[in-house]
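The complex appears here without one of its protein chains, the remainder shown in place.
Naming follows writing order (A, B and C), and every chain is counted from residue 1.
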């Protein structure tokens, strides 16, 4: 079976590189083709990378609390760019301060993301969801 | 001026001796005549000691959480024994579990104690109150 | 007949036993043969001896809370929570203070008041009143080994009921559950009571059920110098061994100075082995327990976590077999189950992170160990002299003479002439050695240590220094410096 392509990056002015490197490793090991645009990636960089590589999913990380500002309008822009069928995942420390995650999740789902992950999510969780959502059998 | 007499003890089946020894030392240093009946003192022992020594105040400690059971009816019994004018102080870890101290204090004041102290009260606090309540000038 | 350190004759034991089981109606529920059969069905992962042996072999430090409430189901819920949420390796059942004084009527009143008020009016689980079946329900509801923790001078009936009830460990001893826990009970009496308990445990042992016994290490929990608590723990261990006990955990309460505390845990085991060999008890499994700071705690929960974690660090670096855990509510009385679990989790994180680290031998550590050993040997050897070879008579005379002396103890049978205080590095030293049988070298060591602190603080070592040290941890410091 052909490998599914994922665009991976850390959005905004966020420079947290460790999780990004681990995710790249774990997703590659799990059999995906990973296009890692790294840290400090703009919405446009995500979208361009997804178009260029014909990606199946975009994985947005945000660890520094500005995720809510940085992600505003992103799912909408993806649609406008014709990426209707691309899965949009987002996860990390998405907001400033300790907030009820269910509330945070709701806000991001309403924004148009398909899956939202709390702090401390292990790569395995996202991998399992990707396989399910992309119809990959183990 | 004559020294005021205090009966000091730890009520019930409580064997916490350290604070008792420190209180004895601190109260004596502060100029009181201290009658220390020690740990594991019954209500009757407090009352008998107060009668025998013509005490001005009874200081009841309870550190082990059974204070509420052990003190039930004590102020009433003091009255019945003719100790109407004797000050009744109680302090320590008076109840089982973390409870709002204001609630605990209210219950003990209603029982008939004159002053109720929370966990961690330093001897200085009780000494200052004793001087005030007994009209002793520094 | 004068009490002696000699294994009880079985007939004599059974004769006493008849009276013991009549002390409260639930005593009638105990059937030793049936109890042995029940105990034999308890799997290894729920037996103290096996879990301790494995931890010792692996160099791990197990964590154990204190906990107990008045009613059975509530008690089970509490322990389950500490097992599942608190990640406790070992579980306790703390007994209430009325039961500790054999006031079973009062305990019954506490049970009834608790039912009425909808909250526990007792500070522990009244196991005697609840009886054997209730204990078994507790044991069967949980997946960890269970120990009885109390402070009972006469714990004979409590031992009968809880061991028949499936507990695999029983804390206490004739000294450590008398001197800090009673006012008017003679040493001779409690040594007698605890010979009974140990003989009972020995009987289980003979029948193939190995129960662990744990002398209560921290004593009054207030600036107890290691040599005092070590002497007591080792003596109680020897008395237990004579009655046939084969599995012992010796305890020590944190003083707060890392080097002294590591030296204490190491010497506790080394000295125990030395004396057990000397007395011919060579087939015992000896482990150690470290108690997190037993003195006054800061009221602030975050600060309490600091104290708890420092205890966890020390336990892990000292390689104690288990650590008894405090809670962030310590200064406020009996903790909620959440606070209890929080203390456990902080401790678990620390002991796990430090599992692969230890303290090297250093000059200071070796000096500290050597001094503890000299002091303990001085005490125990004098006890032997006083008893003309008999430990029981020796211990009784030693307390009369102040050869063993516990600071801040409520008991009238304790001389109370010694005073401890911290030195300039926070180690607990003797300000007054009272009648302890210490030679000039030992006394000068302690004097010099306290003089050093006095000089730094510009004051003579005195009772005020002792008071300052008693309150200091609660106020955020180890050494009680003048204000």
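Assume a residue touches a chain if its C-beta (ideal position, glycine included) is under 8 Å from a C-beta of that chain, and two chains touch if they have at least 3 such contacts.
The shown structure was predicted, so the numbers you read here are calculated from the model rather than taken from an experiment.
S.K.: Counting contacts across the entire complex, name the shown chains the missing chain touches.
M.R.: Contacts of the omitted chain with visible chains: A, C.
S.K.: Taking the full complex into account, find the residue in C:355, C:373, C:412 or C:459 that is in contact with the omitted chain.
M.R.: Touches the omitted chain: C:355.
S.K.: Out of C:80, C:137 or C:345, which is the one that touches the chain we can't see?
M.R.: Touching the chain that is not displayed is residue C:345.
S.K.: Counting contacts across the full complex, list the positions on chain A that touch the omitted chain.
M.R.: 12-18, 20-22, 25-26, 38-40, 64-66, 68-69, 93-98, 119-120, 122
S.K.: Could you list which residues of chain C touch the chain missing from the display?
M.R.: 256-259, 298, 300-310, 312-313, 317, 341-350, 352-357, 360-365, 424-426, 473, 476-479
The definition used in the following text is that only the chains that are shown with their structure count from here on.
S.K.: Touch graph across the chains, line, ring, star, complete or other?
M.R.: Per interface graph, the chains form some other shape.
S.K.: Could you put a whole-Å number on the gap between the CA centroids of chain B and chain C?
M.R.: Centre separation, chain B to chain C: 30 Å.
S.K.: How many angstrom between the C-alpha centroids of chain B and chain A?
M.R.: That gives a centre separation of 65 Å.
S.K.: When you check chain C against every other chain, which residues touch at least two of them?
M.R.: none
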